[in-house]
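Mind looking over this structure? Questions follow.
All protein chains but one are shown in place.
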Amino acid sequence: MEAILKNKFFVIGGGIVLIISLLVLFAPLLTSYDYGAVDLPNKQLPPGAEHIMGTDLYGRDVWCRIIYGGRVSLTVALGSTAVALVVGTMLGALSGYVRGTLDFVLDRVNDVLMAFPMLLFSLVIGVVLGSSMKNMFLSIGIPIIPMFYRIARATAMSVGGRSYVLAARAMGGGRMRVILRHIIPNVLPHTLVILSSAIGGAILAEASLGFLGFGIPQPTPSWGLIANDGKTYMFSHPWTTAFAGAFIALTILGFNLLGDGLRDWLDPKIRTAAKR
Amino acid sequence: MSRLLLAVPAMLGVFVVVFFVIRMLPGDSAEAMLGASATDAQIETYRAAHGLDKPAPVQFWIALKNLFRGDLGDSLSHYRPVLSVVLERLPSTIELAAYGIVLGSVFAVILGVVAASFRGRWPDLIITAYSTFGMSLPTFYIGLWILMVFAVKLDVIPVSASAVEGLPRWKTLFGPVLTIVVGGSLVRTTRSAILEILEEDFIRTARAKGVPKALILFRHALGNALIPIITMVGYGLAVSFGGAIVLETVFGRSGVGKLLIDAITVRDYPLVQGTTFVIALFMIVANLLTDVAAGFADPRIRVAGAGEL
Partner (left out) sequence: MAEPFIRIENLTKRFSISAGKRIRKTGFTAVNNVSLNIERGEVFGLVGESGCGKSTLSLLVLRLLEANGGAVYHGDTNILELPRRKMRRIRRDMQIVFQDPYDSLDPRFTLERIMNEPLQIHRWGTGAEREARIDELFAAVSLDKQQLKRYPHQLSGGQRQRLCIARSLALSPGFLVCDEAVSALDVSIQAQILNLLLDLKDEFGLTYLFISHNLAVVKFVSDRIGVMYFGKIVELADTDELFDNVLHPYTAALLSAVPDPDPFSEKKRDILPSGVPSLIDPPGGCAFHPRCKYAGERCARESPELRDAGRGHLVACHRLEC
C-alpha cells in the first residue's frame, strides 16, 4: 500500500479525482447560487468577482452549474461503467469458461460491437430508450461492455484450465458456482486496471452526447449540456464552454492517470500470480 | 477467409437488431411526420401507404427482401430513397476519417518512435505527457479551440464549411483532420509497441553487431511493431469515425454523422435505420481490411492464417 503512494501517476490522478469529487460532493457549500436560476440582465458575463466563471446565456452562474453538473456527469459515468462491468464480466466469464457455441456467438457479437463507433452506438441506444438518467447508464454503458468482456473472457479461459477448477467440478460444483467462486474473483484484479480509464471514457461519452444535444433534459446540468449551452456563442463568449470543457478534460485526465498508476502497481503482481 | 464469411451473419445481425430496435421506439414515424394536428384518418392512410399497418414480422420480411435489392426504404424528411441520401453523404465522412487516420498514424508513429528512442529522458516525458493529456480532451473541445484559433483569430478557414460555396477541399478538411491528428490517440500505443520490441533478443543482437541506432529503430523495431500498430489503427478507425460525427457538427460538414444526428432530431426513423446500417457495414468491411493488412505485415500470421482460415 505504501508502494502505490510512490507512484506519481496514481498520486496526481488520484488527487485530481479526489478534488473534483469533493467539489461536486460539497457543491451546496461552495456556491450561493441556484443552478437553474435565470437572470437575463446578467447573461454572458465574463468571469469576475460576482461570478468567478461568468454566467451563461440565461445568466446562470457557470461555476455553480459546473459543480452541480459534475454530480450528474459523475453519476452517469459511474452508473454506466457499473453496468458495463457487471454485464461484461459475467458474459466474458461465461463465454471463456463454458466455451463452445455460446462463446463463439458472444465473441462474434463482441467483434461487431467493437467495430462500431462507440458514440454512434450510444446515440442510437439513446434514441431508442429516450433521455433519462437510467437510460444514460445503458446508452453509455452498453458500448463499453466489450472492454470488460474481453478481459474477463481471456482470464476465464486461462483460469478455466487450472486444476483447481477441475477439482471443484470433480467435487460436484456446478458452472455457476465455479464462475462465481473461482473465475470472477480471479478476473477482478485484471478488471480493476481498466476500470478507471473506463470511467474516464464514460465521462467523455456523456460530454460528447451532451454536446450534440442528446443528454439528460434541461434544466438538470451535466458537463456535456453546459458545453452545449455555450457553443452557439463560443466565439463571442467562450467562457461557458471553455470552463465546462476544461472540467471534463481535467476529470478524464485524473481518471486516466489513476488508471495508469493502478496498472503500473497491479500489473507486476498479476504477472507473478499468473506465473506461479 | 472465414472472417469474411462471418461478416455476412454479422451484417444480418446488425440489420435485425437495428430494425427491431427502431420499431420499439415510442410513437411511430407517421405521427412524427404528420405532426400533432393530423387526424386519425390521415395517420391511417399514411401508415397504409408506408406499410406501417402490417405486423412487425411481415414488415421485417419486406424490409429484408428490399435490403437484398439495395432498397433501405424512403427517407421521411428528404422524400428520397434512404440509400441515395446516405451514399451521397458517406464519401465526405470517409474522406475525413481517412485523412484523420492516415495523418494521425504518421504523426503518432513519428512521436512514438522519438519517445521510445529517448526512453525516460525529456523528449519521452514531453511526448508521453502530451499524449496522456491529448487523450483526455474531448474531441469537440479540441475542435472548438481549433476553430477559435484558425477561423476566428486567423481567419484561414470558415467557421462552418457547408455555409460557404466553392471552398478549396483542404479548407474544409483542415480543421477536423487537425483535430484528429493532435488528439494523438495512437501515440501511446506506438511508443509501447516499439519499447516492447526493443527489449527483444534480436534487437540486442543487432545492437551487438554494431547496427546503427536509427537503422535498428526504423528497420527492425518499427517493422515488427507494425502489427500492434495496424490493429490499433483498425480500432482507431472506429474512434476516428466516431470523432467524425462530432467534428461534422463542430465544423459544419455535411457527412453521415451530421445526417444521423439530424435524422434523430426530426425522428426520420427509416433514415436513422439506414444510416446506422450503412455505417455498420462500412466499419465491418474496414475492420476486415485491417485484419488482412495485419496479416501482410506479419509473415507469421500470414503462414498460420493459411493453415487456419
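Per-chain numbering from 1; labels A and B assigned in written order.
Definition applied: a contact is a pair of C-beta atoms (placed from the backbone, for glycine too) under 8 Å apart; a residue touches a chain by one contact, two chains touch by 3 or more.
It should be emphasised that the depicted structure is a prediction, and the values quoted were computed from it without experimental measurement.
Check A:V38, A:I52, A:M133 or A:L166 against the missing chain and you find that the one touching it is A:L166. Think of the hidden chain as still there; on chain A it touches residues 100-101, 104, 162-164, 166-174, 177, 181-182, 185-186, 273, 276.
As a working rule, only the chains that are shown with their structure count from here on.
Of all the residues in chain B, the ones that touch chain A in their complex are 6, 9-10, 13-14, 18, 21-22, 24-26, 132-133, 135-141, 144, 147-148, 151-152, 159, 235, 238-239, 241-243, 245-246, 249, 257, 260-261, 264-265, 272, 276, 279-280, 283-284, 286-287. Residue ranges of chain A in contact with chain B, taken from their complex: 108-109, 111-112, 114-120, 123-124, 127-128, 130, 200, 204, 207-208, 211-214, 227, 231, 234-235, 238, 241, 245, 248-250, 252-253, 256-257, 260.
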